[in-house]
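For this view, one protein chain was removed and the others were kept in their places.
Up next is chain A:
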Amino acid sequence: MVESIIERITRGNFWDFHGGIHPPEQKFLTTNKPIKSLSLPKQLIIPLQQHIGLEGDVLVSVGDKVLKGQPLTLSKNAMVVPIHAPTSGVISAIKMSVIAHPSALRQLCIFLDVDGEDTWRERQGCTDIAQLSNHDIIAKIANAGIAGMGGAGFPTHVKVSTDHNINFLIINGAECEPYITADDLLMTEQSVAIVDGINILDKLLNPRHILVAIEDNKPSAIKAMRQATANNSKIKVCVVPTKYPTGGEKQLIQILTGKEVTAGQLPIHSGIVMQNIATCFAINDAIKYDIPLISRVVTVTGQALAQPQNVWALLGTPINFLLEQCQVNSIDNEKQPVIMGGPMMGFSLYSELVPVVKTSNCILVPSKIEMPSAFEKESKEVECIRCGQCSDVCPSQLLPQELQWSAKAKDHAQLTKLNLSDCIECGACAYVCPSQIPLVHYYRIAKAEIREKQLLDLKAEKAKVRFEARKLRLEKEKIARQEKHKKAAAARKAAMNKATPEAAGAKSAVAAALARVKAKKASQEQDSATDNVTNSGVTDVPLESVSAEKSQVSAAIARAKAKKKLKEQAANNDSDIVGENTSNTEDKKAKIAAAIAKAKAKKLSKGASEADHDTGNITAPETADKVPVAAAKTASTPAIVATSSSDDKKTKIAAAIAKAKAKKLNKGASEADHDTGNITAPETSDKVPVAAAETASTPAIATTSSTDDKKAKIAAAIAKAKAKKKRQEASSGNNNDQNSV
């Protein structure tokens, strides 16, 4: 099979892929000029991610002086490709900046102020590849930051570290986009270096055949490559007919081998690896001279430029610097579109500060005559006339018009059925469309939507699993708790009944406690007896203990009395409590008072609301008005107590009480508003927060006297919580009012 393929290739008898177009060639703009080396720009903007995969960890910080070729990010993951300083200079910033992406979104970039000295870091080149193991070579490729330079930017070291048996290594020099000549000129000027790079790949992959595919519109490149491979029988230069999109991976494989890479499959599954010309050159640089990927050939073209040409651009060079170097003709209007990539697959840039990255092969600045559509603000799209030209040219043999209808209708199921994922977005269908429908844009939107949908589905699935897991866990915990309680109860019971020494101990303890209680009772009886008869000394309980118990009992009675008294006083007058509390320095008293105040506030507000409810006349809001004020006073009492006592705990308790009170108050007030239900009610509810806010501020003041930071934090949190409650209640009160009005 493979041999027959080779026979056909040697005869120059290639296969063909379905469809394709022949857009007018514009390569003559740049193809006859050598690649120009540019002077150093003043500043480079290097995006952290220039490939498919993940960002690396930044190794440098602002103000660091870096040397040319010094790594700026670190690769720990296989999908991370590091970036390097393209020249020596100082890191001036690491910040978000617009990147080369159709979205014009910002991404983290390293800004490098160029010092102009272009000093290299220490390099360790290797002239003899045979000395290096495959593992070393792959590590070097990974460390040099090489990603596919044809456009997709897939990490090269991942692509070349494979265990598959490789039949064909295909070097893609087709370059089918009508403007781009970067690979063409690179092959013409650097054919030997490219072939050295191919030899390194040969050593890594050990393919049976190496094919270098070049379209027949690049005679100088073909000649140079033939010369460079003259004494290497393994490498075959294949001259393929010019057609767009020959440079597509799947299309080129079909042309050369006749094999179709089926949907969802990778070329590697058929034993084929494809690499770009520029990637081969970069690999050679990295292995032989230890030069990481820091520059690339960029075609700067278009009829709006006075000097369209290919340039060696350092990665990170802003586009406007490149355009200056090639002398933009008609920059008089600011609407001059700048397209990155070719005219078929490229995208418009929103900013000329976008930097050159590893995958940028072309900057196109068309004139108005050249590409009128790029200047139009509104699309000239009209309805599809079902001519079917799009399906004739589709290289993936899809049905573009049906895809378009489904994409417009957002029918994702149908789009999947029509194999939208196989669309390579070559733009051939949009090119031939007589209705000027931007078909590829519809597909790109639909693809992004489907991708998002898949992510959402994945997330929903994960959420479901987590929800179920949580439910299971809660259930288990509940059962475990019940089990534990049951066991504990059973253990207690068993301990009571069993006659083990422990149980006996427990039993005896219980018995002892019982005995104590009995003795106490007896002594109490005796006490009452002694009140009349005095100590007769008949009891078996020692005298001292009796007196001690007596004093305790009397203390309890005194406390109860004090409590009663307080209650009475509180019922009489609010101000009395203040006096009582401040004069009395005992802690417990303060607590009791606070509790009473709380209860009273509750009662008051309740009473007020009830009263409102009963009377239901216009004077009710006034009563409601008074309630918060009076209650606020009450609320301030414990706070004052708290300030006088330096105890931390006290402050906390006071704050909690104040909080609870404020809550009750508000509730009462809002209830009152609700009940009265007349037009003046909103005013009342407006006042409530003010009064309550006063209350809220009291504990805060109390706590400022204590220097503890934590305290302040807690107070702030409490105040916040309270404010939230108030807001909620006030709004609910307002809602009620509005409803009633």
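What we mean here is this: contacts are C-beta pairs under 8 Å (C-beta built on N, C-alpha and C of every residue); 3 or more make two chains touch, one makes a residue touch a chain; residues count from 1.
Heads up, the rule we're going with is that contacts and distances are computed from a predicted model.
UniProt records the chain missing from this view under the protein name "Ion-translocating oxidoreductase complex subunit B", selected from "Branched-chain amino acid ABC transporter permease", "Molybdopterin synthase catalytic subunit", "Ion-translocating oxidoreductase complex subunit B" or "Energy-coupling factor transport system ATP-binding protein". The residue from A:348, A:397 or A:416 that touches the chain not shown here is A:348. Only one of A:162, A:436 or A:508 touches the chain withheld from this view, namely A:436. When the whole complex is considered, the residue among A:152, A:469, A:491 or A:517 that touches the unshown chain is A:469.
The hidden chain makes contact, of the residues A:171, A:374 or A:423, with A:374.
Take chain A: the residues that touch the chain left off the picture are 23-24, 99, 101-103, 105, 107, 178, 337, 339, 343-348, 369-374, 376, 379, 427, 430-431, 436, 438, 441, 444-445, 448-449, 452, 455-456, 459-464, 466-467, 469-471, 713-714, 717, 720-721, 724.
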